[in-house]
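Here the complex is missing one protein chain, while the rest keep their positions.
Every chain is named by a letter (A, B and C) in the order it is written, and numbering of its residues begins at 1.
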Amino acid sequence: MSNSIGEKFKITSFGSSHGFGVGAIVDGCPANLKLTTEDIQKELNKRKPGTSSVTTPRKENDEVQILSGIFEGKTDGTPITGIIFNKNQHSKDYSMFKNTPRPSHGDYSWMVKYGNYDYNGGGRGSGRVTIGHVIGGAIAKKLLKTQKIEIISHVVQIGDIKAKPQDYSTIKKNIEKNPIRCGDLKASKEMEEFILSKKQEGDSVGGIVETIAIGVPQGLGEPVFERLDGDLARILMNIGSVKGVEIGLGFDVATHTGSEINDEYQITNNKITTKTNNSGGIIGGMSNGMPITSRIAVKPTPSISKCQNSINLEKMENEKIEIKGRHDPCICPRVTVVAESSTAIVLADHMIRSGFIHPTNLDKSI
Amino acid sequence: MSNSIGEKFKITSFGSSHGFGVGAIVDGCPANLKLTTEDIQKELNKRKPGTSSVTTPRKENDEVQILSGIFEGKTDGTPITGIIFNKNQHSKDYSMFKNTPRPSHGDYSWMVKYGNYDYNGGGRGSGRVTIGHVIGGAIAKKLLKTQKIEIISHVVQIGDIKAKPQDYSTIKKNIEKNPIRCGDLKASKEMEEFILSKKQEGDSVGGIVETIAIGVPQGLGEPVFERLDGDLARILMNIGSVKGVEIGLGFDVATHTGSEINDEYQITNNKITTKTNNSGGIIGGMSNGMPITSRIAVKPTPSISKCQNSINLEKMENEKIEIKGRHDPCICPRVTVVAESSTAIVLADHMIRSGFIHPTNLDKSI
Amino acid sequence: MSNSIGEKFKITSFGSSHGFGVGAIVDGCPANLKLTTEDIQKELNKRKPGTSSVTTPRKENDEVQILSGIFEGKTDGTPITGIIFNKNQHSKDYSMFKNTPRPSHGDYSWMVKYGNYDYNGGGRGSGRVTIGHVIGGAIAKKLLKTQKIEIISHVVQIGDIKAKPQDYSTIKKNIEKNPIRCGDLKASKEMEEFILSKKQEGDSVGGIVETIAIGVPQGLGEPVFERLDGDLARILMNIGSVKGVEIGLGFDVATHTGSEINDEYQITNNKITTKTNNSGGIIGGMSNGMPITSRIAVKPTPSISKCQNSINLEKMENEKIEIKGRHDPCICPRVTVVAESSTAIVLADHMIRSGFIHPTNLDKSI
Partner (left out) sequence: MSNSIGEKFKITSFGSSHGFGVGAIVDGCPANLKLTTEDIQKELNKRKPGTSSVTTPRKENDEVQILSGIFEGKTDGTPITGIIFNKNQHSKDYSMFKNTPRPSHGDYSWMVKYGNYDYNGGGRGSGRVTIGHVIGGAIAKKLLKTQKIEIISHVVQIGDIKAKPQDYSTIKKNIEKNPIRCGDLKASKEMEEFILSKKQEGDSVGGIVETIAIGVPQGLGEPVFERLDGDLARILMNIGSVKGVEIGLGFDVATHTGSEINDEYQITNNKITTKTNNSGGIIGGMSNGMPITSRIAVKPTPSISKCQNSINLEKMENEKIEIKGRHDPCICPRVTVVAESSTAIVLADHMIRSGFIHPTNLDKSI
């Protein structure tokens, strides 16, 4: 059960970095959504490595194929299977990691739990597995678009360098103009330089990614245990390397008083909104019609070429490790599309669950 | 489905602040666990209001009753129903909130979504609903104790006042000695004063609560979508007023490099541990045998007596609101037991799911 | 997890014959359904023992209480908890069954699986547990009635005595006129005599119960694994003593050819129906708009006063057993309300899942 998420719009992810392929099944997407391979490929290209100085130079010419679920150009209500067949994944020798786990990398956890672990390229623990998230997210985004819901993720911090807050349309425009996918072009320059300097040292850096969803109607999320914020927190924390999740003001709420940050109601043009959005669009676990904002803390890539202390599991003794290879010095830019996808999956699921999208036939949606 | 959580150890919460009662059903607790009403009452007393200057002066002489699931002093594998019957809950008039929603409080969300909302005392949106969490958590803690797993939650920050880090046993001892449930006695004094000063202004304050679980074996959590960190993040974010969740270093990872915070492996006394615990006991979504640490950001109680802007839903015009009543100026001390309970529920569930505790009969556990 | 059923309209059953009480939580019933205690009591009275010569003479003055989920006479979207507190259940000594399991009764299975079993009155294995089904079913029936869906169950066979087929309205009228709840008044007389003759011999008899649901729209059920027939088969087979489930023609399909039993389509008054209903209203796992008909095989009550071979678990030797007490010689009449309730639960759940009833607010239903 561990590889599925969602109640009505449900993703089952499969595959790993060195098997035949990697992909996802989307079950529960209503019929009659127009969907092409390009819709998915476009999103996958955003996470593709080898496209800039700050990501790994590895090339992955990943082309997605849709194996089921489409009839005459539209979804037909049956499971949509998207897959990328792996190519050239056996070029490198990973056997050194068989007995020497990489610090802060999941491989040792996998070994202990399952007893049979594909250490090649991280196996199912590899970042390549997020291809499944993106396939699911691309379909979710297409579905949400029919309801005028839009989602963007952008890098707001790398190390100590913070992006200046920008309005939604500026962010949307700017993230396509820099390899960091940062909404502030000036900060993006500094971020890039900082990443490259750490890369040269054989080190890696962390950062913060923000996601904004606009157009979400009031009333998604079901108290007490299927709240929208809880479901978002789960899927975002489930992304590898994420160590924190915030909604709205997040941890800043600790240092404020109620009178400072309560979101007061107002009526303008006969419409109820809140004057501020410190709640990040979610109150009482339910969306309130304001933009939904979240932030995730992304740790530095654990794979670094600097020498580290580890152990040899066979000999049961301490051993040094140096992880050579073409690893991302900072995965934040590539994480943006995974955060966007994950948010889209949760929102699509809740849109169906809450009755805004018909569960089986999009044409019957309100 | 919205009021249940857990796969094998499953809580279904019911009731509200002004109905007949509030409680929870625990389904999936293995048979043969010794369990008494006192085990649950003890935990409930920690969240009871009216016990100190910094919580609401309301008295709730809540006595839990177990209606099912116990035979001859032990669980029998059938659903355990715990309930507290409400008394004296109708003393106050809440009808003023029927048309004037309280800023940053969930009541307006409930009205819109369900169309029939018990505004009295916040109904199902009331903090009183967390009684269900605590009933479930008390049983989970008792079950975990048989496996030598222990959990404590404590307040580490109120406003800008931060507790000094303490070791586990000091925290455990100190939290019983101050009304803040803070592990640092000196800081707790400052926190108390700060809360009282804001209370006098008719305002409220936020803070941060940390939870530590020790004794958790290696191998809880199932990648890719039922990771332990994801499940913890969800249940913690589901607590009312929580706007952020961190595991281990949390948001601090953004400002560090891999070489600074990677948890290096070491062998000492033929046992594998990590030198540091920046991962907070979870790597690759699975527990690694180190203490599991999380922190949650708790917003200031939205109910404040200061005048606020709101609206009148009937007249559809702007309207001021002053929320009189005996509200907690800071809910962090009472949230500690909910965080502890929530963490216990997730860990108990995963202990069964991962095969450490037998799914139906505790006596058969490893 | 074992005590819950349903995806959106979800029942969690709790309690046993000799604890404090027995009941159910209904989670997922949309808000704004008018609901009173009487709606539930009325259904419970149908399964009440002590009302006729063919059921147990035990009296159970069961009065249900609703503990949560109703506000101002209507559901409010929160969990509805219904409970009957047990009275006078400790009158009899069941300790003889502690070591001597009753043939074809579940108690030995419970002992082995859970290791701590409340043998008093069958504990959670008692037929009294179906009170939870009926509470859930009563609410489901009320919900379905708003969509003009109606369900009746009736006894069609006891031993070799078969009821003559009757039309729906005749059955509905007749079942209230005889203690067997049979739609054919003549057959009901013979059935009653047959049951009483076997009762006198200290024996029990089996039978067949049919359920008919009318007004169900086309399109409930989701292939491939959440088909409507599969979900009905599960909930009906889950009723204690049921050993077979049929939809439509059932096992008779084995002896027919396709040309004999295919349900041909026809258009009459611009409406598409089938000329026959051998499919029992379900084709391809989905409802087709025709009445949904099912039949269940109910075994004779295993508790009989005739001497039977059993074993003594303590001494591990063979031992005779005679089960004295006031057991139903035939449970079919009382099973009718459980079959009706179970069918209602599945249909209510699928009505929400398929978008015919709004998931949270009945007033928004199509």
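Points to keep in mind about this one:
Quick note on the criterion: a contact is a pair of C-beta atoms (placed from the backbone, for glycine too) under 8 Å apart; a residue touches a chain by one contact, two chains touch by 3 or more.
This structure is a prediction, so every number in the text was calculated from the model and none was measured.
Annotation: of C:79, C:125, C:333 or C:359, C:125 touches the absent chain (contact as defined above). Among the residues C:42, C:87, C:113 or C:324, only C:113 touches the chain that is left out of the figure. Of the listed positions C:13, C:86, C:211 or C:341, the one in contact with the omitted chain in the full complex is C:13.
The residue from C:40, C:135, C:180 or C:247 that touches the chain not shown here is C:247. By the touch definition given at the top, chain B reaches the unshown chain through residues 7, 219, 222, 353-355, 358-360, 364.
Where chain C meets the chain that is not shown, the touching residues are 1-5, 7, 11, 13, 101, 103-110, 112-113, 124-125, 129, 132, 157-160, 198, 203-208, 218-219, 222-227, 229-238, 240, 242-267, 270, 272, 274-275, 278-280, 283-288, 297-304, 306, 308-311, 313, 316-318, 354. Contacts to the hidden chain, counted on chain A, fall at residues 1-4, 7-8, 10, 12-16, 19-22, 25, 27-28, 31-32, 65-72, 74-79, 81, 83, 113-118, 123-124, 360-361, 363-364.
Keep this in mind: only the chains that are shown with their structure count from here on.
Distance from per-chain Cα centroids to the pooled protein Cα centroid is smallest for B. Centres computed as Cα averages put chain B at a distance of 39 Å from chain C. For the pair chain A and chain B, the distance between C-alpha centroids works out to 27 Å. Of all residues in chain B, those that touch two or more other chains are 1-4, 7, 13, 113, 124.
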